[in-house]
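Here the complex is missing one protein chain, while the rest keep their positions.
Each chain carries a letter (A and B) given by its place in the written order, and its residues are counted from 1.
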Amino acid sequence: MLLPTLALRNILRQRRRSILTALSMGGGYLLLSFSFSLVYGSYGNLIDMFTQDHTGHIQIHFDNYLKKPKLYKSIQANDEVEAVLDKHAEIVSYAARIHAAALAYGNNKSAPVSIVGIDVEREKTTSMLVKKVKQGTFFSNVMNEDGYYSAMIGYGVANSLRLKTGNELVLISQGADGSIANDIYIVQGIVGTMTSWEKNRVFLPLNAAQEFLSMPGKVHEYSILLPSSDAAREVAEDIQSALANSGLKVSPWQEIEETFYKSMQADIQGNYFSLGIIVFIVFIGVLNTVVMSVLERTREFGVMRAIGTNPWRITLLIILETCTLALFSCAIGFVVTLPLIAWFTFEGIQLAQSLDIGGIPYDTLKGEFTLPVFIIPLLVIVASAAVVSIPPGIRAARITPVEALGSH
Amino acid sequence: MPLTLVLAYRNLFRNTRRTVLTSLMIGCCLAALILTDGVIKGMLDVMIDSVTQTFAGEGQVHRKGFRDSLDTDLYMNNIDELEATLKADKSIAGYSVRTIAGGMISSSYHMTGGAIYGVSAEQEAGVSKLKQAIIQGSYLSDGDAEILIGKGMAELLEVDLGDRLVVTLAQVDGGDLSQALFRVSGIFQFGMRELDENVTFISLARGRELLGTGQGAHEIAIRFVNAEDAEDSNLPIFKQLSRNGNEALGWLEINPQIGAMIEMVDYSTLIVGLVLYLLAALGIINSMFMSIYERIYEFGVIKALGTRPGQLIQLILIEALLLGILGSIIGLALGGALTWYFSVHGIPLGEFEFEGISLADKIRTIPAVNQFVVFPIWVLVLTVVAGIYPAIFASRIVPSRALQRAL
Partner (left out) sequence: MESLIKTTQLCRYFGTEAIQVKALDHVDLEISSGEFTAIVGPSGSGKSTLLNLIGGLDNPTSGKVELGGTDIAKMTGTELSNFRRDHIGFVFQAYNLIPVLSAAENIEYVMLLQGVAATERKQKVEEILEKVGMQGLGDRRPAELSGGQQQRAAVARALVSKPDIILADEPTANLDSKTGIGLLDMMKQLNEELNVTFVFSTHDEKIMERARRLIHLADGEIEEDEIR
């Protein structure tokens, strides 16, 4: 076709101007693509971290336990829920948990802790807990010969109560029936670090926790692991409809960590806004170039019109020129961005200080190496180029041969 | 006016459309930078304010080791001495002696773990915003049965004003449990999750009694007359207070993550600035070249008439500078208007929680002198620097070729 040839040659005609304009559009592409990669990579990494680490992708609770956790809002552990979960093909694993607050007491010191009663076997495949035992071993759900259950404690609890494996730990709390709960456990493992989620938690075997809290056969939560975080919403809806009328609420991670999710969205929106401004500035420059180019070629367009070129063809030519240049710019931008994104995806940067976003520690800058990260900025740049070139394009089409030929 | 200036000015307005678009681009860059800086300053201000003004104070004194372990046994015994030192120092606006212990807080049906602070009503009001944060009931009056709890905790425990709460904690030096009955006398809301869900306040005397610290306490929070004083870790008062196994620190040292954030934020302003300047520079160079190309015949003529290359360079650079001035005026007006608007109405950020501090609708841009003086100066420097390449190009135009080319 002659029109693309014409467009290409017009770009090459003003080489310096084209290069300068391409540099700014290429820079815009680079910024967009790099920011997308970093934002989605880092947040994706973060989401994988906490979902796989402890929350799971979906949780089931009774009623509004998630927002207002109360001891009595419990689920009767029964085959119905588990049958639904067992049937669902996308579920990798699930585990039941029970939660309560308590005062822990050991070596003449006390500290407020959170008790988590866990299904000893299932927890191993649902969260990372088993990999985080730093001292001692992962516990079992049977009493020792002296009639004590074992417990695993977070690093923070161990630190403030000066506890080591094998030590006795006293837990004091309130049972579901209002009675005082009070029992002794043997520390079998110390889990996590000073900054991890487990810091102030005490893990008990599910049956021991149920006994302690006078809640036989009851749990507060099912944590469900999926292959990835993407499908959490749909699967949660599936399960919810299977469990209709049970009074149970199925929540995907977006609801489990709602504050984080909303903060993340606010952050992403703010990011879009900044990028929008930068793209806007880039395209003021592009508009300037296109307008100048049209003004310079007034005569040429006049001749083209005189020899019978349709006005829309001239508009099309201008748009085509700008878009072609935009495509080149993106190609340049792509060449520069590719290694940058690759490095951030496969290496990443560990921040010296982790930042807390909506209750989740943000500590790694990571890239995402996916098609949309490269394609969406391309579409944005080329589409903006097209939009920006429409007004000068229309202006060029309106040039009348007489006035154009009169302008020497 | 010197002739070169007149010439530069008229040249610029030969093509008003291009000059307007280019200066609009420069102006947008400047405005974006001013706004970015204003937002970042606003955000930092909220963060630092939340950290220092809300509760923690600008400086704190503890027994060494207490901050890491929160071990209640690590309390300070020489409170009287410390108070005397603080009272004598003119740079101190106020201080608050606190006992701190983790414990169990139970209502009739629920219980939760939390931190129990024993504070003196008057001292605390001079350091933290606790008094202003009360949303229901009343502030402390050093009464024995008074307890203030956060809104989050009140919901968790399902209690209201006047309801009974039992606090259980372990005494110092031995660990015997003590329990005491309180009635909810006030509910506060700081807007910081950690505080609203996990912290309660009782009178200092009651705190000491329950813990058995005698006249000792765990923390003294300090407010300075000049908040900046606290950022200096070599402050004499800190040295004076850091005796007998105690340590006095400013908030920057207590919250290194804020320090790290300030650094990171400076860094990101720099990056944003660089990107914007680069874009503006490309726009300026492009625009200057277009203008030079249009006038290539003219340059040929004036060179043929004997204008020296240096004079041509000067002309182009002055044109660039004028373009920069025009852009700066637009940028200052636009940036000023935006910063002013957002400083009054706040930035609609959505629900954003950072470092446990809810920033929703709280961030207001903060105008600063450097935004309106230093940034525009940089813009002017930049436009002149960006003008160098086109200027040198123009100065090298060969008259005979230029005259030919224009035909």
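Here is the rule we use: a residue touches a chain if its C-beta (ideal position, glycine included) is under 8 Å from a C-beta of that chain, and two chains touch if they have at least 3 such contacts.
Just so we're clear, the structure is a prediction, and the values are computed from it rather than from any experiment.
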(message) So there's a chain missing from this view; which of the remaining chains does it actually touch?
(response) A
(request) Touching the absent chain in the whole complex: find that residue among A:R122, A:R305 or A:K366. (result) A:R305
(request) Provide the residue numbers of chain A that touch the chain removed from this figure. (result) 2, 5-6, 9-10, 12-13, 299-300, 302-311, 313, 400-402, 405, 408
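Just so we're on the same page, only the chains that are shown with their structure count from here on.
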(request) Quick one: report the Å distance separating chain A from chain B, using the average Cα coordinate of each chain. (result) 26
(message) Please output the residues of chain B touching chain A within their complex, sorted ascending.
(response) 15, 17-18, 21-22, 24-25, 28-29, 32, 36, 69-73, 102-104, 106, 108-115, 155-156, 158, 168-170, 174-175, 177, 193, 256-257, 260-261, 272, 275-276, 278-280, 282-283, 285-287, 289-290, 294, 349-356
(request) Spell out the residues on chain A that touch chain B in their complex, using ranges where they run on. (result) 16-17, 20-21, 23-24, 27, 31, 68-72, 101-103, 105, 107-114, 159-160, 172-174, 178, 200, 259-260, 262-263, 265-267, 269-270, 274, 277-278, 280-282, 284-285, 287-289, 291-292, 295-296, 352-359
